[in-house]
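One protein chain is absent from this view; the other protein chains keep their places.
Presenting subunit A:
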Amino acid sequence: MGDEDDIPMLVGEDDEDETIPELVKVEDKPRVPLTILTGYLGAGKTTLLNYILKEQHNKKIAVILNEFGEGSSMEKSLSIGHEGDLFEEWLELRNGCLCCSVKDKGVKAIENLMRKRGKFDYILLETTGLADPGPIASIFWMDRQLGSDLYLDGIITVLDAKYAEKNLNEKKPEGVVNEAVKQVALADLLIINKTDLVDETQLKAVTDLVSTINGSAHMVYTQRCRIDLNKLLDLHAYDKFDNDLFERSLSTRFFDGASHLDQRVQTVTVEVEGSMSPSSMDYFIDVLLWDRSLTNSAGEPVNIYRMKGIVSMIAESQRFMLQVVQQLYELEPIGYWEIDSPRTCKFVLIGENLEQEKIDDLLRTCVTLSSEFS
């Protein structure tokens, strides 16, 4: 085996005439969902995690505290809950060349651990209180071609019903992002916790404020983070776009409370009949995400945090789902248009300085001028 002595090839040896084999199905490798759990200190993240670990008996769940910051730490602890037991493991963070490496070292460390110890059923990544979940989401929202064992399932934000309004309305100096707002904006599931500590008016105020910022997330009210675990897991926030989500975001448009809320970050929903071409889609992406040339009436640039959409593409019978987190985007086919159903393009956008009319206009440009682009 691996010998360097060459046994000379037999003279006259030839490749046998191969018969055509039967093709086999490509194997799907089951991947492990990773959920990012964020929220201010004291909102109840830890309570929630302990609750999950305690309640989930048949699943093997790993919990990691996000200190995957830069630095030369070589190890990081990870807690695993399985069949009622809790034990600790270690992630080896290998340094060395991070420069042109596509996968984050935290991702590699988790994958290596799973290779050695077997796969988890779920991974929960708890961020520090003031974290911006955007960059963290980018790390785990990997290209499928990388064949990672993990995929980003979604972002869960826990809010303290009593202090959420205060945190969300806190004025930050120019250019500094309000993390609480970002955490709400990027959430796929919002848990408004400690409802026992507030009265109905306060709760409504928090709900209104939060819905204005993020009209598309599911909202759940809890006390002590007691929640039906089925609501938390399998969010599939980055590979599904259901109609409920769109309807939900649409409904916040018409609600009244928004007018007196001074929020730069809002949710806007748009829907236009027609189809887009690959080049008009490129233009749409460029303007909104990369070039950032779209502004509001005051000339302030639009800054997209999260966007989801279902798009009709010219000459394609498949529907396309658009997923965006900050500057990353992905356009994937997802099912087929029903014959005779009208072709539309609809989007839910969450970000800074969004104005309904401006987005409507932009989208109309991309849909009606599609013949010009192609």
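The rule is short, and it goes like this: a residue touches a chain if its C-beta (ideal position, glycine included) is under 8 Å from a C-beta of that chain, and two chains touch if they have at least 3 such contacts; residues count from 1.
Just so it is clear, contacts and distances are computed from a predicted model.
Q: Can you tell which of "ATP synthase subunit a", "Kv channel-interacting protein 4", "Geranylgeranyl transferase type-2 subunit beta" or "Methionine aminopeptidase" UniProt lists for the chain that's not drawn?
A: The chain we cannot see is recorded in UniProt as "Methionine aminopeptidase".
Q: Which is it among A:137, A:281, A:345 or A:359 that touches the chain not included here?
A: Only one listed residue reaches the unshown chain, and that is A:281.
Q: Return the single residue from A:128, A:223, A:327 or A:341 that touches the missing chain.
A: Candidates A:128, A:223, A:327 or A:341; residue touching the omitted chain: A:327.
Q: Could you please point out the subunit A residues that touch the chain left off the display?
A: So the residues of subunit A touching the unseen chain are 1-3, 5-7, 9-10, 13, 15, 18, 20-26, 28, 70, 72, 94-103, 135, 141, 143-147, 236, 239-240, 278, 281-282, 286, 289-290, 313, 316, 318, 320-321, 327-335.
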